[in-house]
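First, the structure itself, so that you have it in front of you.
Missing here is one protein chain; the remaining ones are kept as they sit in the complex.
Chains here go by letter, A, B and C, matching the order in which they are written, and residues are numbered from 1 within each.
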Amino acid sequence: MGALFEWSWLIIAFPLLGFLINLISTGQTRERTVGVVASMAAAASFGMSVLVFAALLARPPEARLVEVSLYRWAIVPPLTAEVGLRIDPLSTAMALIVTLVGTLIHVYSIGYMAGDPHIRRFFMFLNLFLASMLLLVLADNFLVLFVGWELVGLCSYLLIGFWFEVPYNAWAGRKAFIVNRIGDFGFTLGLLLLFWTFGTFRYGPIFEAVEHRAVEAGVVTLITLLLFAGVTGKSAQIPLYVWLPDAMAGPTPVSALIHAATMVTAGVYLIARAHPLFAMAPFVQGVVTLIGAVTALWAALIAVGQFDIKRVLAFSTISQLGYMVAAAGAGAVGAAIFHLGTHAFFKALLFLGAGSVIHALEHAHRHPGDPSPFDPNDMRRMGGLAQRMPLTFWTYGIGAAALAGLPPLAGFWSKDEILISLRGIGGWATLAYGLLLGAAFLTAFYMTRQVGMVFAGSPRSHAAAHAHESPAVMTVPLGIFAFFSVVAGWINAPGLGALSAWLEPEHPPVFHPEQALLATLIALAGIGAAWAIYRPQAWPEGVEDPLRPVLRGFFTALTRKLYVDELYDFLFVRPFEKVARGVAEVVEPYGIDGAVNGLARLVQSAAGRVRRWSSGYVRQYGLSVLIGAVLLMFYILWMLR
Amino acid sequence: MVTLTHYLALSAILFGIGAVGFLVRRNALIVFMCVELMLNAAGLAFVAASRYRGLLEGQLTVFFVLTVAAAEVAVGLALMVAIFRTKKTTNVDELSSLRG
Amino acid sequence: MASFPILTWMLLLPLIGALVILGIPRERVGTIRWVALGTSLGVLALGLGLLSGFDLSQPGPQFVHHWDWAPSIGAAYRVGVDGISLWLVLLTALIFPLALMASWSIEERVKEYMTLMLLLETGVLGVFLALDLLLFYVFWEFTLVPMTLLIGIWGGPRRIYAAIKFFLYTMAGSVFMLVAIVALWLLSRPLTGTGTFDPVWMAAHLSPLLSPAAQRWLFLAFGLAFAIKVPMWPFHSWLPDAHVEAPTAGSVILAALLLKMGAYGFLRFNFSLFPVAARDLAVPLALLAVVAILYGALASYAQDDFKRLVAFSSVSHMGFVMLGLSALNPLGVQAALLQMINHGLSTGGLFLLVGMLYERTHTRDFRELGGLWKVLPVYGGILMVVGLSSMGLPGLNGFVGEFLILLGAFGSAALGPAARGLTAAAALGVVLAAIYILTMLMRVLHGPLQDRWRGLPDLHVRELAIMAPLLVLIILIGLYPLPFFAAMQTSIQQSLSVFTQATLAVR
Partner (left out) sequence: MLWWPLLPTLILTAGALGLLLVEAFRRPGSASGMAWGALGITALTLGAVGALVGHQEIEGLYRMVRWDPPAFWLSLTILIGTGLAILLSRHYLADQGMERGEYYVFLLLAAAGMLLMAVAADLLIVFLALEWLSFPLYVLAGFARPRLESEEAALKYFLLGAFASAFLVFGIALIFAGTGLTNLSDLAAWLKHPDPGAQPLVWMGGALLLVALGFKVAAVPFHLWTPDVYEGAPTPVTGFMAAATKTAAVAALIRVFLVGLGPAVALWSGPVALMAAGTMLVGNGVALMQSNFKRLMAYSSIAHAGYLLMGLLGDPALAVPGLMFYLLAYTLATMGAFAVAVGMVGPEGEDQSFRAYTGVARRAPGIGTAMALFMLSLIGVPPTAGFFAKLLLFAAAWQAGWIALVMVGILTTVISAYFYLRVVVAMWMGPGEPARLPKSDLWVRLSVALTGVGTLLLGVLWLMFGGLSL
């Protein structure tokens, strides 16, 4: 079986091949072919992942680590950088999740993107993303991970701004990339420090050195803190989460794949991957956990005030990423990855469901030829879709329930495990635990609100009234995702514990009935509270949102995302623009170039003065000669003194 | 006792007068005469030094100076005549079209 | 191999081409263009021959051609190529054909134009090949003239201002270098009788005799010339004007090659001749480099003119190069050298793309552009790749250079305690690069398309042929930089060995 691992690079190569085929194929290719090629590439990658997984599974637990060296990238003393893959439980688990979700979303996209003039580009980027993400996941060193890390950012940027004619989309893509780069500023510094501390980027030697305590804890604290800066960018944590809501400008499959299921979890993966380092820096672990927990609560709160169907999900994603980060920070890698996996399924399901709704509304709106501007994402224009789109409704409901953490759905198990992992540590973990409980309540609340607004009651717009169920190519993936959203949690359910056994055999999952009960009650409370406010009977006609009279001004603040964008705009964006303008329009022309031109002018004006000497009068010329002679005489006299 | 120093002082004074004259007079002819005065001041110095040192070279040199001065006069007067024909003036201050 | 003076032929070939062009009647524009292009392709072929015969393991110059042409002053014609100059020579040989192909749209005074381009090629190659200070200076100044004329005759509206500024500014620096060369020559005279301009001899026999103060003054005199050429902050203000006004090919050559001459000069002469001063001045040098990185990026962001943006981005990128050089360790210096190539490819590419756009729209003002990806999909894709290379995206060449420069600087012993702070500030430049490049892409390619651009034709075959080699190299270096580093390794290691010698450490 060893030979199989030598071919594991095919996991990355298949989507890359799909990208290249679609790049080279001329514009005449039929759009269907494009999607099929891309989907097949993704599926092939999934197949290869399964094979590798199986091969790894066949090994005894202690031998489940294979390093595959691909080629030497650069040798510049003291750096020797190789491109290599690390096949271990964590990376294969990630690869499986990424390729499975990726394949399904590729298929879904064939239907969703049908008719788009730039469909070829769409699938190219999607394939490229998949390849990059797999590179990130499978890399055997931090440098290659960073390469994948940046490339997924690129694809995210390209896909958010896919419909680039709309300025907002292009703007949102740029914002995502820049905010990520700010996080990566820290990541980069972390890498530099990492290299000069350990002399290598490879995981193996680094973890070994950590294990032997061959380095100072202080340096590791700094390294992990810097790495975490990258995590806050990619995994949308406070303070860098602001790009993710705007990233919803991209096509919905993109939101599902990149901005919910896979790319945004790269940060969690990084923490999990670098766990030995984080374990050496308890202070940073505390920071990570706390930031994760605060983010979870904060984003859940904002989600309550959103009207855009995808934005609610975006904030929900931020919130759920908070859970994962908190768990990973607390050292519960298994729990974090578990939640990462379940979340990938049910959040992808929710996004695709939302996509189905949007798709339906758009088509319904287009039919009557209504020229008025219409936002198919606006939940205020929906309602009553349960009857018109039953498949979508039921699958969406399953996803929402899973997200809210209702047993026995996937979210319940994974969230439960995170909460348990935070108990008994004390201090900041207890605080995080409390925050996450609050977030759980809010999660149930805003999901119920969303389902209520979208599916319950009566249609609030012409389009909603005329919406139809989406085609099978879209609903079938919904079904599959719904299935996984139900069962995914069971693989690590107490007693079974397959995932934990796979990832960290020494930590089997634990189950506390009182914890499960508490979580369920909180979820039910959230659902109940939301239903009390949003049930159709309680919602008077013409009221935008029944919560507004309850929360008054605070609700407005929630709809405005608690003014964080405005704050950043005031604190960073505008000062930056001012400084840049100042440099370009004041310092450069008047300062630096001004000094140069000023010097030239100075010489000229001096020359102009001297020029007057040549007055044209012979007698004055004679005077000049005589003065020169007299000066020389004085000089001689002075020398003779 | 009249020494070489006296002669040299006299010639220096003459030279100075000539130089100042060059600066204060406007008539080109007079200006030129001032230059001649300067040349002759030098001639005086040569003769005096020659006599003082008992050398002939200095006296000989004066011949050269005189000859050169004469040639100079020839050139100079011709120029002034030419200019007078064109400009109807010999005032050097009016000849200042070239400047800057 | 030694019998065929390949380097001398590389220098002579463009001159011969220029002479041939002088013999062609000026009406036969097509012939003139093809002769020029053919000549530069011939140089490229010689360059590839050079590459195939290059011995990686040898640190010293190879293919040396030596002739003591002026024995009374000890000046020699001595050309050679080593790991430091190899890639720069090849870059030159590559960029010129591309620039000439990009000059097909020049209709006015083609004969003069092509002649000057070929003269410029000889000059630039000479700078990288010369192994004699006087010869180096001759080529160094010689490049000034054709470039000035290219800007001044075929440039934009303010071309004369830009051309004169370029000439004067560059000259103001290089005269100090000349004086320093003269001073070194005078110092060598008592030792050799006639004096010498051989930098290798000087590094071995003269530099150790110089007092630290003398080294510092000479370092600064050379350094000023190079700093202006690089250009280092605050000596950069000639660059935006020259770039904006120059014709496309001029901008390309300026950015891709002429700026490299400055950085190359630091590496080749300043470090080897004045190691003590280099070590003492590494921190100020790095500081200026970092200021350039940030300043260039900020200024770049605030531009409304596409070309001006790219010009200021050059300031920022060359800041990275200088930071890498001032690290004085193999990592930083090798990365800096690679980054010179990278910058040549990506910024050269950007200038080509600006030119191609300008030929279509006749404007470079972002406020008039936007949404062009819709009508120019191929152009847009290429612009994106080159732009991303410029902002240092991993997988493309820019990342390799920038990241390893940061890596080198971070652990630089020469920069001492300042290393980490400076590197952190420089890393901020990567963020800023993302901001201005992405903003540029957004303002050119994204957003709604104006009606007047609806009929714009996408890139044609000649333009694709220009961009193709650049794209291939951008991706190749990004994915597999190993051979590029391998070729420079031994030479750089040797040239940096002075900094590890005991004599220096004692001080």
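The rule is short, and it goes like this: a residue touches a chain if its C-beta (ideal position, glycine included) is under 8 Å from a C-beta of that chain, and two chains touch if they have at least 3 such contacts.
Since we're looking at a predicted model, the values are computed, not measured.
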Legend entry - Contact list for the unshown chain, restricted to visible chains: A, B, C
Inset, instruction - Decide which residue listed in C:Leu186, C:Ala213 or C:Ala468 touches the omitted chain of the complex. - result: C:Leu186
Inset, instruction - Among C:Ala75, C:Leu273 or C:Leu288, choose the residue that contacts the chain missing from this document, as touch is defined above. - result: C:Ala75
Legend entry - In chain C, positions touching the absent partner: 69-73, 75, 109, 111-112, 137-138, 141-142, 144-145, 148-149, 152-153, 159-160, 163-164, 167-168, 171-172, 175-176, 178-179, 182-183, 185-186
Legend entry - Residue numbers in chain A that touch the chain omitted from display: 603-604, 606-608, 610-611, 613-614, 616, 618, 620-622, 624-625, 627-629, 632-633, 635-636, 639-640
Legend entry - Residue ranges of chain B at the interface with the undisplayed chain: 4, 8, 11, 15, 18-19, 22, 28, 31-32, 35, 38-39, 41-43, 45-46, 48-50, 52-53, 55, 57-58, 61, 64-65, 68, 71-72, 75-76, 78-80, 82-83, 85-87, 92, 95-100
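In this section, only the chains that are shown with their structure count from here on.
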Legend entry - Rounded Å distance, chain A centre to chain B centre (Cα mean): 96
Legend entry - Complex contacts: residues of chain C adjacent to chain A: 165, 169, 234, 236-238, 240, 295, 298-299, 301-303, 312, 330-331, 334-335, 371, 373-374, 388, 393-395, 399-400, 403-404, 406-407, 410-411, 423-424, 427-428, 430-431, 434-435, 438-439, 441-442, 445-449, 480-482, 485-486, 489, 493
Inset, instruction - Spell out the residues on chain B that touch chain A in their complex, using ranges where they run on. - result: 19, 22-24, 26, 31, 92-93, 95-100
Legend entry - Contacting residues of chain A [partner chain C, same complex]: 71-79, 146-151, 154, 157, 161, 164-167, 169-171, 174, 177-178, 181-182, 184-185, 188-189, 191-193, 195-196, 576-577, 579-581, 583-585, 587-588, 592-593, 595-596
